[in-house]
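Note that one protein chain of the assembly has been removed; the remaining protein chains are unaltered in position.
Labels run A and B following the written order; every chain starts at residue 1.
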Amino acid sequence: METLTAIVALLLFPGGIALIAVGLLYKWVNLKLLARAQNRQGPRWFQPFADIAKLLAKEEIIPDGVNRRFFVILPTIALAGALTAALYVPVFGVNPSYSFSGDLIVVIYLLSLLTLCIGLAGSNNNSRFSVIGSTRALTQLFSYEVPFLLAMLGPALVAGSWQISEIHDYSAGRLLLLSQPVGFIIAIIGLMGKLEMPPFDSPEAETEIVAGSLTEYSGRGLGLFRIGQGVELVIGLTLVAAFYLGGVGNPIAFVLKTLGIVVGLAVLQALATRLRIDQTVGLWWRYGALLVLAQWAVLIVFRAV
Amino acid sequence: MKIGTIFEDVIRSLFRKPATRNYPAERTETPERLRGQLVFDAEKCVGCCLCSKECPANAIEIITVDKAAKRFVMRYHADRCVYCGQCEISCRQGCIDMDANQWELAAQSRQPFEVYYGEEVDVEQFMANLAGDSASDDKK
Partner (left out) sequence: MVMEEDQKKFVIPIGPQHPALKEPAHFELTVDGETVTGATARLGYAHRGIEKAVESKNYTQALYMLERVCGICSHVHATAYAIGVEQLQDVTAPPRAQAIRVLVAEMERIHSHLLWLGVAAHEAGFDTLFMFTWRDRETIMDALEALTGNRVHYSANVIGGVKFDVTPEHVTSILRAVDFLEERTNHYMDIVNNDAVFLQRTRGIGVMPKEKAEILGVTGPTARASGVTRDLRIDAPYSGYDNYTTEMILDDRGDLEARFAVRVRELFEAYRIIREVLDNLPPGDLTARIKRRINEAETVSRIEAPRGELFYFVRSNGSDQPDRVKVRTPTICNMASVLSLAVGHQLADVPMILVGVDPCFSCNDRMIRVKRSGHDHELFTWDQLRRYGIEYYQRKVR
């Protein structure tokens, strides 16, 4: 019985197919809101699904001179990492299927695995654009990771645990957004950095390096990367909503809170110009890290008191 | 230095109707001066051929059926035409009009782009002559 529930949890709900579908649906919400903010109509609800279906059906062209095994397996690892992270996070408002002490760090590492895979995929290729895109992706990873992690650890500090389900139980009913506003802002902006949304989309700057690391990918590999990015969106949103917005106890709260964050993300995306990679790094290490450390200092003082 | 200077515009756009025009579901009115496809009135034509001389794309051919009775046929290549409107000005008799209502000109074959204007009888005879010529060419 346990094996059966495990398999269902992994493949169907709340991980696997349901997560992928919801990931693509949230991607559509983001696209539609961004379009409306720009006074456009935006795509219809099935656009990301149609894109993925088309990509999975197309031929995968493997360029000359790349390591074939890496080329083919990196998208799969990226998607696998993102899907595995869902096991420990309360997606859809249901309790996580597995949890153990310290799984916050594991989840954040698994999310970074996706960016790492994109960076490796870029450097694997021979194309100039891929190499530069990979350098930028990894540089950006080093820049927002520390403030984002510290912002996520803020609620962990007050809850006194590194286990997501325990932090979730602690923050349910408490709006940690009010007592840790700086942490919340850093978490939201860090999420934009992780998901490579403007203004932090320098690794896939369309007008400078075509598509960054994913330039040479087509067909199935590109489709898997895109699905992975959709899943990462949902997991990131769930984490932020669970920690800062008073927990996601039931599916309705999950939908409402994550959609609220998506609205904020869309408005922030519409407002900003793309930053250069050195400006991104400077911004994060100068303001992001310092602000979140200041927040931590406040928390520690209050806890000691 | 402000952050998010475009904030008000963005928030207002979220609640406004999008600026996208739902063509072909909605079609807006075209202004009357729009230079659409050429329309030729053969009755007024005197055969000066100024339109065909001044066309930059060689899109107009005036074929004389009967010079004394002033019967001419125009063969208009709509795919060569650049819709500049010079013919409309060159013609002193006012035979040519760039019709503002004929602007959806996409087609799936070449055939709709060769347009013949003139009296019915003349056009039919001209087409018959053409077919006769090509048939006799084939026999050779």
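Going forward, a residue touches a chain if its C-beta (ideal position, glycine included) is under 8 Å from a C-beta of that chain, and two chains touch if they have at least 3 such contacts.
Bear in mind that the values here come from a model prediction, so they are computed numbers and not experimental data.
Visitor: Using the touch definition from the top, which of A:P75, A:G183, A:P199 or A:G230 touches the missing chain?
Guide: For the chain that is not drawn, the touching residue is A:P199.
Visitor: Using the definition of touch stated at the top, determine which of A:I132, A:I164, A:I186 or A:L299 touches the missing chain.
Guide: Here the residue in touch with the unshown chain is A:I132.
Visitor: For subunit A, which positions touch the chain that isn't shown here?
Guide: Against the left-out chain, subunit A lists 37-40, 128-129, 131-132, 135, 198-199, 201-202, 205-210, 270-279.
Visitor: For subunit B, which residues lie in contact with the unshown chain of the complex?
Guide: 1-6, 9-10, 19, 31, 33-35, 53-57, 82-86, 89-90, 98
The rule is short, and it goes like this: only the chains that are shown with their structure count from here on.
Visitor: What residues on subunit A touch subunit B, complex-wise?
Guide: Answer in residue numbers: 33, 35-42, 267, 270-272.
Visitor: Residues of subunit B touching subunit A in their complex?
Guide: Against subunit A, the touching part of subunit B is residues 3-4, 6-7, 10-11, 13-14, 16, 18-20.
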